[in-house]
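Below is one structure; the comments refer to it alone.
With one protein chain held back, the other chains of the complex are shown just where they sit.
Letters are used for the chains, namely A, B, C and D, taken in the order the chains are written, and counting of residues starts over at 1 for each.
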Amino acid sequence: AEVEVLHYWTSGGEAKSAAELKKLMEAKGVSWKDFAVAGGGGENAMTALKARVIAGSAPTAAQIKGPSIQEWGKEGVLANIDVAATEGKWDASLPKVVSNVMKYKGHYVAVPVNVHRVNWLWVNPEVLKKAGATAPTNFDEFFVAADKIKKAGLIAVAHGGQPWQDATVFESVVLGVGGAAFYQKALVQLDPASLNSPTMIKAFDTLAKIKTYIDKDAAGRDWNLATAMIINGKAGMQFMGDWAKGEFSAAGKQPGKDYLCLPAPGTDKAFTFNIDSLAMFTVKGADQQKAQLTLANTVMSPEFQEVFNLNKGSIPARAGVSRAKFDSCALKSMDDMDATSKSGGLVPSFAHGMAIDSAKAGAIQDVVARFMNSTMTSQAAALALVKAAKAK
Amino acid sequence: MLLILCALYYLAPLYVMLTTSVKTLDEIRAGNLLDFPARINLNAWQKAWNGACTGVRCEGLAPYFWNSVKMAVPAVLISTLIGSVNGYVLAHWKFRGSEIVFTALMVGCFIPFQVVILPMARLLGLAGLSNTTAGLMFVHIVYGIAFTTLFFRNYYVSVPDELVKAARIDGAGFFRIYRSVILPLSLPIFMVCFIWQFTQIWNDFLFGVVFGGTDAQPVTVALNNLVNTSTGVTEYNVNMAAAIIAALPTLGLYLLAGKYFVRGLTAGAVKG
Amino acid sequence: MASLSIRDVRKVYPNGAEILKGINLDIEDGQFLILVGGSGCGKSTLLNMIAGLETVSEGGIYIGDRCVNDVPPKSRDIAMVFQSYALYPTMTVRENISFGLGIRRVPVAEQKKIVDRVAETLQITHLLDRKPAHLSGGQRQRVAMGRAIARNPSLFLFDEPLSNLDAKLRVEMRAEIKLMHQRLKTTTVYVTHDQVEAMTLGDKIAVMRDGVVQQFGSPQDIYDRPANMFVAGFIGSPSMNFMRGKVLQEQQQLHFVLEHQGRSTLLPIPAEQAAAIQRLAPANGEIVLGIRPEHVTDAASARRAEHSETYSDAHHPTEVDCIVELTEPTGPDTLVFSSFNATRLTCRTHPRAAAMPGQPMRLAFDLSKAVFFDPVSEQSLK
Amino acid sequence: MASLSIRDVRKVYPNGAEILKGINLDIEDGQFLILVGGSGCGKSTLLNMIAGLETVSEGGIYIGDRCVNDVPPKSRDIAMVFQSYALYPTMTVRENISFGLGIRRVPVAEQKKIVDRVAETLQITHLLDRKPAHLSGGQRQRVAMGRAIARNPSLFLFDEPLSNLDAKLRVEMRAEIKLMHQRLKTTTVYVTHDQVEAMTLGDKIAVMRDGVVQQFGSPQDIYDRPANMFVAGFIGSPSMNFMRGKVLQEQQQLHFVLEHQGRSTLLPIPAEQAAAIQRLAPANGEIVLGIRPEHVTDAASARRAEHSETYSDAHHPTEVDCIVELTEPTGPDTLVFSSFNATRLTCRTHPRAAAMPGQPMRLAFDLSKAVFFDPVSEQSLK
């Protein structure tokens, strides 16, 4: 039997992590057919997936996440894997926020691979030291530090000018400026009043200011190249999810020493989560179905969750994974997740398609991208957000 | 001279790609874009061919390269041949409505390919051809015919009708005339079509990624994956080497047969 | 070998144009039929229909009593030579000639024998291994002819086979085609727009205009007794002269009144024509005199001809003075152009008799060969 | 208007081929020079050199005493008409004609006047707003000519301007060109490979072969006294007949011995030629008799001609019997082909005198106009 998995885990740490899964599957006698489609934040992958589904030859599993799982569920092409879930007692080991996302109409149709925290700020302490700056905890401090780095002749903020990266910074800023409750109202419930509120305008103002610390070559730069700038000491700070850690690890860097992982300014009480998951598609033949269940079990197994997340920089989606090998960043992530899930600071990442459906998310992303790449005023941007939120 | 200056502009990207591909990473980072490589280093080529990772697999471009060959060669041959026969009919066996057929076919050149993805996927699925080289070939043939027919028809129009008449009187039938009289005359236009179709099909990305599945992924998709797959640092030299490898067959075709290209165009493919 | 009949044939192209409007022609086995006419009159269309390359819209084409309307070209037992020769450019001369034989499954040895024989007849043996691109125009023409002969068809079709050759070669090839026909005696249909070819080659000529046969007859018949002004003007080089004028009866003799620089000269009309004219001429007595250049000549030549009446009819040419406008020495004769009441008149004179342009000259009109036409219907009066 | 001299002109193409091998020609102001010769003999090359479109390898070209070797075409004050007419396809007829004027900065009003005048002369006024693609062959020819006339150049160059027209039109346009030249009197160089055009149009003819001028003279001169067998065969249609044979002195009279079906007939040679022959003939006494078809005619016509000696020299034609192989009626005359010792002989006879092929016929040879050649050097004996 074999499983075919469509994914776009192609950069540094991701690719290594995917390779682990392949190894584990092959150890269980299931061969792995790699259907990697890189580029464009999964755009090509989604196109290919649609073509495959329409052709009636869906892959065993595909990297789909968040509300999209529901959308696919509506199309009736996902497989029910409750069998594996009961057997593996997933309900018990998955936090509610996670398991909700994995279910369609109360049945498991997808397996979570990990939980990413998006609201991180990655810092090169060397650079800070050279510039005489200290690690920021809020935006005021952030801009002080940024000014110093800039004066030292280095790039303050490493960034890649792609819409999803713009959105990543944006959501961290909104979270930092407005707090979790505001974030929830604005970017999850899309409340028009919140979207066009002074807070939102302030968030845009902040974003506009951050823009001034970004080098002009950022346009089109891949995130990992931006991360590389931190690693090489060319730049001081980067807003990026915890997958950036994979790049640091791959470069042999130690957390706390060679780099710092800080919550994005003003968001230490919050956690934007981004769950990677594999949605399971209906496959034909008992053999294939068995392989699919094996895949689901393997993905959920603590062993896999451990190695995968060690490589990728994220934290396991399930409970019961040994914390021993995880580094300080990951441990902080785990703790914060626990804490925020109780305090209500645990919010879905809008930039990574966890909060709202793809049409609205895309529309908002367009607004942010336009704001980042033009002289649009904050007021206009806020108004545009209201309009974008109506997209269908 | 002006022409030489222009030539430099045209050559610059190729030069950059070539030199970059034989530099080491350190040299690239330290040096200038136009610097000549200090030492020619073929490791990047080696790696691009059979070592670099595309997604989880780390087999380089080689397997995908052969996928492309297996797909492109038959697709080019078949679409050219069909185009040739079609052009022959449209130029020398006109019937009521053949002009309309021709115009209608021409419109086919302009359909945006994104439009056809979903319905085509469904049809391929029904035919059991999805994710196969055969399926990909089929798609390329279907959307290549419009252009090849156009080329051949315009070329064959310049072949005197009297040749066909003479052969008919000599007793030859439809296919015999095609084989004995028309085909031997068609070398220049075949070259044009080969070049055009091969370039189009070999360089296609969209169909490859959508209909190629895992087994039939062509080299362009692999190149894209390779360029986007990185382990820490972007290996520009490997990427450039890969890009050149992916372009080698078409480049080679242009260099070998480029002469025929202009000649074939001159011989009649140009006319609207 | 076969006779050919064309009965009420009409051709309407899909675009609705009626190109042939009821053609009737009959030739016997072995005859040489010429289709002649201006460009676009439908000659090629008719030939293509005989060949089976175009469908017949109406009527019937019969080759040796068999209606071939629905017979495909390859089964009609014909061979055709095209204006552009239509040699297969990628084949050698030998292959060109044997192509049709090969298709008809003639054994290879036999093919070779035929090709060699044909090549010898046409003196192209040394060219057999060349490609058409390496042949001169005349050589190509020969090969095209060889390809036609090789098959030994019962009907030859030629579509302006000589019009791409230069003047000299055209004259030579014309004679060769005629000799070949004399030898092979294959029924032949030959399209041309060159009236000299029509005159010299044909047993029968069909003069066409706008899809209608204007006259069908032997060359000499058409030359001497054209049915209408179109045929009269078309056949003969230089063209027949046409002069409009009145007839005048005087002293038992009908005259044509030639108005000229304010004076009128009376040209007596021979008896036979006079009768027809009196019967058919329009009420106002105005008719068109058609007279060929060789019948308007210098007075001396005319007088000399009169002396020995061997061939000329017993008729006394009338002499008229004129001013020469232009002379064209062709070698054996010199053409002299002059004007009568704004009508250009061409005469054929002895080279030494022609006066210089601007000089006066005395011309002799021999009306015994003249033809008269109705100026409205343009039909010959007879 | 200008005279034209070509002095020792040679042309070597970059590929090393020597195409013109020392050409010398002189014509006076207002004369009409014809360059005639087979395909590839270098006529167009020479014309292009006169136009300045090709460089001169050696020698000099003088237009009105000025050496123009290094003068660009536009400053030579010439106009040229091409075989393909070379009309500018995207311009209307009016624009075509006025293009050269515009470039020479002729005021627009003036241009219009010139175009209108030219158009009227050529009767193309109604075509002025059409594009060349919508014109017939003859109309295009006229426009090309109009373009040349409009500029009123001092030298006209024509490169086979009529060869794309059909026979009928060619004859008409030929006369028009001649008339135009008579009116404008512009010095003209005219390239053709049609010897009839050469004869009828030229004041002077240069017959070329392989880059060498074979003979340069007036049309009648070249026709009557060709310098060699090439010129003799090239000029005249149908071609001059050549017969190889011995001369025989008998009773004070030199004879040409015509061997024929085992018998020999003696053809007496007129006195003047006889002298030259005796002086120049090769030792074995074998020479080539060149006689034009119109001087071998049916016996009756010959006798008739003899009666009135107005133009024919006092010479008694010799009658010979032969078998007719082929006849070609052209209308005014009929050509009769016969063979003497495998040499084809063409005769021009009265239409009614020609016998049927295969029948015997009595021919009369008029040697007074014959030309004799050295069989080796092929030069005329005189």
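Keep in mind that, in the parts below, contacts are C-beta pairs under 8 Å (C-beta built on N, C-alpha and C of every residue); 3 or more make two chains touch, one makes a residue touch a chain.
Everything that follows uses one rule, which is that contacts and distances are computed from a predicted model.
Missing chain, UniProt protein name, picked from "Cytochrome bo(3) ubiquinol oxidase subunit 4", "K+/H+ antiporter subunit F", "Sugar ABC transporter permease" or "Heme exporter protein D": "Sugar ABC transporter permease". The chain not shown here is touched by just one of B:I40, B:C109 or B:L126, and that residue is B:C109. The missing chain, though absent from the display, is touched by one residue of A:G56, A:P125 or A:P163; that residue is A:P163. From the set A:L6, A:L94 or A:A369, the residue in touch with the chain omitted from the display is A:A369, counting the whole complex. One chain is missing from the display, and on chain D it is touched by residues 48, 51-53, 72-74, 78-80, 82-84, 86-91, 99-100, 103-104, 131, 133-134, 147, 151, 157. Remark: the residues of chain B touching the chain excluded from display are 2-4, 6-7, 9-14, 16-17, 20, 32-34, 82, 85-86, 89-90, 93, 95, 98, 101, 103-120, 142-143, 145-146, 149, 168, 173-175, 199, 202-206, 220, 223-224, 227, 236, 239-240, 243, 246-247, 250-251, 253-255, 258-259, 261-262, 265-266, 269-272. By the touch criterion stated above, the residues of chain A touching the omitted chain are 40-43, 46-47, 50, 53-54, 68, 71-72, 74-75, 161-163, 166, 215-220, 357-359, 361-362, 366, 369-374, 384, 391-392.
Heads up, the rule we're going with is that only the chains that are shown with their structure count from here on.
The geometric centre of chain A is 93 Å away from that of chain D, both derived from CA atoms.
If you average the Cα atoms of chain B and of chain C, the two centres end up 57 Å apart.
Taking the mean of the C-alpha atoms as each chain's centre, chain A and chain B sit 38 Å apart.
Within chain C, not a single residue touches two or more of the remaining chains. Residues of chain B found to touch two or more other chains are absent. Contacts from chain B toward chain C in the complex involve residues 96, 160, 162-163, 165-173, 176, 180-181, 184-185.
Per the touch definition, chain C reaches chain B in the complex via residues 14, 48, 51-53, 72-74, 78-80, 82-84, 86, 88-91, 99-100, 103-104, 147, 151.
Contact residues on chain C toward chain D in their complex (touch as defined above): 39, 136, 163, 166-168, 171, 174-175, 178-179, 182, 193-196, 199-201, 219-220, 223, 234-239, 292-294, 300-301, 303-305, 307-308, 310-311, 325-326, 328-332, 335, 337, 348, 350-353, 357.
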